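The complex is shown incomplete by one protein chain, all other protein chains being positioned as in the whole.
When the chains are written out, they are named A and B in that same order, and each has its own residue count from 1.
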Amino acid sequence: MKKENFAAYIFLLPWLVGFFLLTIQPIVSSFYLSLTEYDTVSDPYFIGFENYEYMFVDDYRFWEALKVTFFFVAVGVPFKLGFALAIALWLNQGVQGLSLYRAVFYLPSLLGSSVAVGILWRQVFHTDGLVNYLLAFLGISGPSWLSDPDTSIYTVILLTIWQFGSPMLIFLAGLRQIPHDLYEASSIDGASKFRQFWKITLPLLAPVIFFNLVLQTIDAFKTFNNVFIISGGNGSPVDSLLFYTLYLYQQGFEFFRMGYASALAWVLLIIISIFTAIYFYTSKYWVYYESEK
Amino acid sequence: MKQNRLLKHLYLAIASLVMLYPLLWMLSSSFKPESIIFNDLSLWPSQFTFENYPNGWQALRIDFSIFYKNSAIVAVFSVIGNLISCAFTAYAFARLEFNFKRFWFALMMMTLMLPYHVVLIPQYILFLKLGWVNTYYPLIVPKFLAQEAFFIFLMVQFFKQLPRELDESAMMDGCSVFRIFFKIIVPLSIPAFGTAAIFSFYWTWEDFFGPLIYLNDIEKYTVPLALRAFVSAEDLSFYGESFAMSILSLIPVFIFFIIFQRFIIHGIAMSGIKG
Partner (left out) sequence: MSNLTRRNFGKLALATSVLALTGANSTKAAGRIRHFWWGNKERDKRTYATIDAFNAAFSDSTVVGETLGWRDYWPKMATQVAGKNMADVIQMDYRYIAEYARRGAIKSLNSHLDSRAIDMSDFAQFSFDGGTVDGQVYGVNIGTNSQFVPYDKTLLDQLGLTFDPYKWNWDEFVKISREVTKNTPDGIYGSVNNGGQEVWLDIWLRQKNKALYHENGDLAFDQKDIEEYWSFWVDCQETGVSWPATEEAASTSMAKSGIPTKKTAFDSYWTNQIVAIQKLTDHQIEMATIPHNPGDSPGMYYKCGQFISMSRDTQDESLSAKYMNFFIRDPRAVGILKLERGVPGTKEMRDFLKPGYSREEAIMVEYLEGIEGRTKKLPPVPPKGAGEIDRAFERYWEGVAFGKTKIASAAKSFYREAERIRRKQG
């Protein structure tokens, strides 16, 4: 294919300038810091790969954090995406008052992870909160969801799912870009709704599904705000909410080990990159772009 | 058929209620006196008070109108910056062929993956050297230089969906890539722009970490930073006022959302053109 180097680099210029001026230096510094002992007050002290060694050999909380985070990603991402897609499809069928429902479903996401959400969520899942109040009608005496180490992670997963508005909106935008006449043509051919979904909607939506999958996975691995406000910042009870970035934050900003925190960050970066690489690699088989046909 | 539709609305209504309950609880709590907020589960306050709103509005040294003004400045510039600069970058990645494309793309994706807490300190030092601390530049300038990879990736995915034939036929007519970008790609990607605008506005509006680190004077605080001043872990918290101000802070984002979601719907009309 013909190269359009000149034009392409003109378009890329703002990004390149920003990248070299503002972004690359902090990234490189953080890698260097991962090879040092750095308490943020004194100058960093070079120690080679000791941080990484300590992480893999001695630090059981690192493994604990990985466990919690992987579980969260494995459960949270599919559910959130499934939910967002289902609702988007449903809304896209043309309901009266569509924009009202869309707004309603998006509202919780607008709340983001402000302090208010933390308080709110604790209230809903408290021993005598709404959830247990409803369960009581069914004769079930519910646990103290958030403060019981066996159930606390699910409340965070639920909070994440509850805020499914962003992927939903992206799905909706994607659905809106599918040309109408494709459906009309296939209706004339007598295709069933299910077949239309399988043959038209899914393939044409694939790039957007792919986008949401990649982004939600990255986001889930980096989950911080929601857990920070829910767990009181320390991953309790019994480390059941010790998400990876929470641990990283604690090491860096609470225990004055910014060098170690940087090492943790780079390990996470590698983990996320592997997942993303796998997604991109497999996307050849299931994501087709109109522009590449 | 009609019954079916009713049923659907019923389901939607129930789902809406579940989605909205926590919000409604917050709304009702903002009208309750402090002492009953956590002891009163019902959505209808047993005791009404309107004081949380005026008190919250003026609770800090500066009243909230300043914080709203500050937030609006940051958010509006961020939206403009993100839309323009990310569309440019995304166009190159999505539709042009050039050397080192994969390399740059991988780098761009990498910036999405690194937890921001560890770049915070080096970045702070960088901005400090530029003399940008305690100004809005650290919050706005990166947006004009397409440093929010999320939006680049989002637009790449949408741009790639537009049929090649569009560019090719335009090219035959002697259009330059720049013309193609402005005359074909941009108009056909309104839903993507609408989505990006909504996210961009909302993320800057609710972001507190950036403002927290870079803004020192309370006169420069944004709304979420001011909101956080209400709730302190160890000391007295003002929940009622905090809820009242949280509710108010949702209004601008919601209005923005209502306006811009039209552009998502807009997609229908335009995508009649088929490649």
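We take it that contacts are C-beta pairs under 8 Å (C-beta built on N, C-alpha and C of every residue); 3 or more make two chains touch, one makes a residue touch a chain.
If you're wondering where the values come from, they're calculated on a predicted model, not measured in any experiment.
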Candidates A:F6, A:F255 or A:W286 - the one touching the absent chain: A:F255
Absent chain, residues of chain A that touch it: 39-42, 122, 126-128, 143-144, 146-149, 232-234, 236-239, 249-250, 252-256, 258
What does the interface between chain B and the hidden chain look like in terms of residue numbers? 34-35, 37-39, 59-61, 120-121, 124-125, 128, 133, 208, 212-213, 216-218, 228-239, 241
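The rule is simple: only the chains that are shown with their structure count from here on.
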Interface with chain B, chain A side, in the complex: residues 1-5, 7-9, 11-19, 21-23, 25-27, 29-30, 33-34, 40, 95-97, 99, 101-108, 110-116, 119-121, 123-124, 128-130, 133, 162, 166, 169-170, 172-174, 176-182, 204, 207-208, 210-211, 214-215, 218, 221-222, 224, 232-233, 245, 248-249, 252-253, 258, 261-262, 264-266, 268-269, 272-273, 276, 289-293
In the complex, chain B residues that touch chain A: 5, 8-9, 12, 15-16, 19-23, 25-26, 38, 41, 85, 88-89, 91-92, 94-99, 101, 104, 107-115, 117-119, 121-123, 126, 141-142, 144-147, 150, 152-154, 157-164, 176-178, 181, 191-192, 194-195, 198-199, 202, 206, 208, 224, 227-228, 230-231, 233, 239, 242-243, 246, 249-250, 253-254, 257-258, 261, 264-268, 271-275
